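Here is the structure we will look at, set down as structure tokens.
Left out: one protein chain. Kept in place: all the others.
Note that the chains are named A and B in the order they appear, and that numbering of residues resets to 1 at the start of each chain.
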Amino acid sequence: MLSNYLPVLIFLIVGGGIGAVMIIAGFVLAPHKPDSEKTSPYECGFEAFEDSRMKFDVRYYLVAILFILFDLEIAFLFPWAVVLDKIGYFGFWAMVIFLGILVVGFIYEWKKGALEWE
Amino acid sequence: MFDFITETALFKEYEVYIMTTIYVLVIMIPLFVAVAYTTWLERKVIGAMQVRIGPRNVGFRGLLQPWADMFKLIFKEIILPSGANKVLFVIAPVITLASAVAAWAVIPFDAEKVLSKVNAGLLYVLAVTSVGVYGVIIAGWASNSKYALLGAMRSAAQIVAYEIAMGFALVGVLMAAGSMNLGEIVLAQKGTNGLLDWYWLPLLPLFLVYFISGVAETNRAPFDVAEGESEIVAGFHVEYSGMTFAVFFLAEYANMILISALASIMFLGGWLSPFEGVHNFLWLGIDMHALTAWVPGMAWFFAKIFIFIFLYLWFRATFPRYRYDQIMRLGWKVFIPITIVWILVVGFMVLGEVSPWWGATA
Partner (left out) sequence: MTGVQFLFYAFAAMMVFCALMVITVRNPVRSALFLVLTFVSCSAIWLLMEAEFLAITLVLVYVGAVMVLFLFVVMMLDININRLKEGFVKYLPVGIGVAGLFGGMLTWLLYNVEAADLKTKMRTMYPPSAKPADYSNTEELGEVLYTVYVYPFEIAAVILLVAIVAAIALTFRRRTTTKYQNPDQQVSVKRDDRLRVVKMDSEEKK
């Protein structure tokens, strides 16, 4: 099984390597004449008002949490989908109950308005 | 021809590694060429749709335009913004590119032409593409620019929302095929009815959800709020120039081709011919299976990828940009319910062995 993953590892290394080589080539071949105007962050031609790392809406946080929960659900669905024909109706109904419980959560989310992006 | 190399002791000791690296390059270099010509195609196709000509001066019909662009970008200055986190700023595009190409390791081009027959292929693809979001987040944060950070947050929230719909759609395919190995998923679509056996028909809602989510995942129009030039001036890569920008660009197009390839494999039968097993075409007695037998599987595969690439460009030329709340509503409130319902439907179809897709051949 491990032999299958050797190409994957090499692929990752070569992919990252090509990206790195391209950027290094850019640094080597291109001119490099920075000045304070050029390197100032873009803000429609104005001077930057403040540090750009600002506070964000808590809504992003909620989206990320809901994403984790649904991602876990997908992680549970994958092995189930692969062996569905082996585990038969018992396994199928086990997953229906699992999904049913989570659909309750999904409906709660929906009714609460947590999926609204205003 | 290369005996003087292959006979050396050093080569023999590391043969596996050297040969794998060569195979990797055999996949990756044509991929990059394909990316270059996708940009050319994009400008030509959208030009034609908008009654313009598109690039035409560099080379015959502008065919050398991508190379001209590439050389121009190499010689452009890479600007490191003041206040940027320099190391992360440079690493971000590399992460994006590595995750965009890594999934190609498990893509089967033909029955035997596959680099790595990973059993958990589909799970691997989903995991690797989910890492791509880091390039966006890191780029946005390291730039120390308001637009970049805003674009990064938008893009990340959008990518994660659509990844769920995408994951659910993949589960449907898995249930139908009973395997996570991409090669076996293609073979499971082989039947006697040609293209009617492919999964696009029984899994039609999942097919649509998958491809639209794919468009949203790659931040392409009409879901390009994260990098809409007219709204937040290129979003997370606003501060990138020269080769660092080129690497982001390369990764975006490589991702487009990847989504197209995956859609072809999972829903349009990968390398299978659309006339597979069709010996009596339209009851006219024409043996299409025999007539098209000479076409290599890879040609069908590339033709299918081309269809999806063309759809990408067509979308871009046709649809106005979605508003952000509409994007989130589509991802969470439309796609997720559709996929959950269809997963249950597919479950009943698989267990009930509904012909002609399941049960008839088994």
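The rule is simple: a contact is a pair of C-beta atoms (placed from the backbone, for glycine too) under 8 Å apart; a residue touches a chain by one contact, two chains touch by 3 or more.
Bear in mind the structure is a predicted one, so any value in this text is a computation, not a measurement.
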item	value
Given A:Val14, A:Ala30 or A:Leu66, the one touching the chain that is not displayed	A:Leu66
Of B:Ile137, B:Val171 or B:Leu272, the one touching the omitted chain in the full complex	B:Ile137
Residue in contact with the excluded chain [from B:Leu97, B:Ala120 or B:Ala169]	B:Ala120
Those residues of chain A which, in the complete complex, touch the missing chain	1-5, 9, 53-56, 58, 60-62, 64-69, 71-76, 78-80, 82-83, 86-87, 90-91, 94-95, 97-99, 101-102, 104-106, 108-109, 112-114, 116, 118
Residues belonging to chain B that touch the chain removed from view	88, 117, 119-120, 123-124, 126-128, 130-131, 133-134, 137-138, 141, 149, 153, 156, 160, 163, 180, 325
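The rule is short, and it goes like this: only the chains that are shown with their structure count from here on.
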item	value
Length of the line joining the C-alpha centres of chain A and chain B, rounded to whole Å	16
Chain B partner contacts - residues on chain A that touch it in the complex	1, 4-8, 10-12, 14-16, 18-20, 22-23, 25-27, 29-34, 36, 38-43, 48, 51-54, 56, 60, 63-64, 67, 70-71, 74, 77-78, 81-85, 88-89, 92, 95-96, 99, 103, 106, 110, 115-118
Sites on chain B touched by chain A in the complex	16-17, 20-21, 23-25, 28, 32, 73-84, 90, 93-95, 97-98, 100-102, 104-106, 115-119, 122-124, 126, 141, 143-149, 153, 156-157, 160-161, 163-164, 167-168, 171-172, 174-175, 178-180, 233, 238-239, 242-244, 246-247, 250, 324-325, 328-329, 332-333, 336, 340, 343-344, 347, 350-351
